[in-house]
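Comments concern the structure below.
Only a single protein chain was left out; the remaining protein chains are all shown in position.
Let's turn to subunit A:
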Amino acid sequence: MTFTHLTETQLDALKEISNIGMGHAATALSQMIGDTVHLRVPRITVSEIGAVPDLLGGPEKVVVGITLQVLGDARGNILLVFPRESVTLLLSRLVRKEFRESELDELSTSTLKEVGNILSSAYLSALGSLLHMTLIPSIPLLAFDMAGAVVDNILIELSEAGELALIVETDFWGDRPDQEPIKGHFLLLPDPHTLDVILEAVGGEG
């Protein structure tokens, strides 16, 4: 299986399971911040590796990236990307902390890692029960830097297998009218072999 040969049916199946997985993750986030969180799965992109930083707002955009490996019956990476403004909002709601926007202290770092952990675990457990697989997230790692630099580690790993990345992208946002929404990207980057396993499980034969 190569990413370029995905059929419409297979893309729909991937979108559907991601919708369900992210639904669980959004519920978890809602409970954490005590507000409704909406989500959508706007895109499933098969993209040239080099184009991925642009999908995140450009290679120099300063973001917090939280990355986890997917372990178990399938392999891949999860990457959560929060723009700086959303990090400020998340931290002020979760730990009532002022964020000076240049460095993250230890409490802020571990809070954000925990957000990554909870979102990923909720997502993977929903995905796993749909696909009858055991999927476990590794411990989260965090970087607060340019988007290009934050993602290139994962892209390097993918690039050993080819020139393309399959990206399941999810946006989520809160809905208090009096407050700025919290925005973020949730990216699932399955490795090519894992994509076979997932497609087989959803029955979307090529």
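In this text, contacts are C-beta pairs under 8 Å (C-beta built on N, C-alpha and C of every residue); 3 or more make two chains touch, one makes a residue touch a chain; residues count from 1.
Here is the rule we go by: contacts and distances are computed from a predicted model.
Peer 1: One chain of this complex is not shown here; going by its UniProt record, which of these names is it: "NAD(P)H-quinone oxidoreductase subunit I", "Glutamate transport system permease protein", "Probable chemoreceptor glutamine deamidase CheD" or "Ferredoxin reductase"?
Peer 2: So, among "NAD(P)H-quinone oxidoreductase subunit I", "Glutamate transport system permease protein", "Probable chemoreceptor glutamine deamidase CheD" or "Ferredoxin reductase", the name matching the hidden chain's UniProt entry is "Probable chemoreceptor glutamine deamidase CheD".
Peer 1: Would you mind spotting which of A:123, A:144 or A:186 touches the chain that isn't drawn?
Peer 2: Touches the omitted chain: A:144.
Peer 1: Which of these, A:33, A:46 or A:62, touches the one chain of the complex that we don't see?
Peer 2: Among A:33, A:46 or A:62, only A:62 touches the chain that is not shown.
Peer 1: Identify the residues of subunit A touching the omitted chain, counting contacts across the whole complex.
Peer 2: Residues 49-50, 53, 58-60, 62, 67, 102-103, 139, 141-153, 155-156, 159-160, 163 of subunit A touch the chain absent from view.
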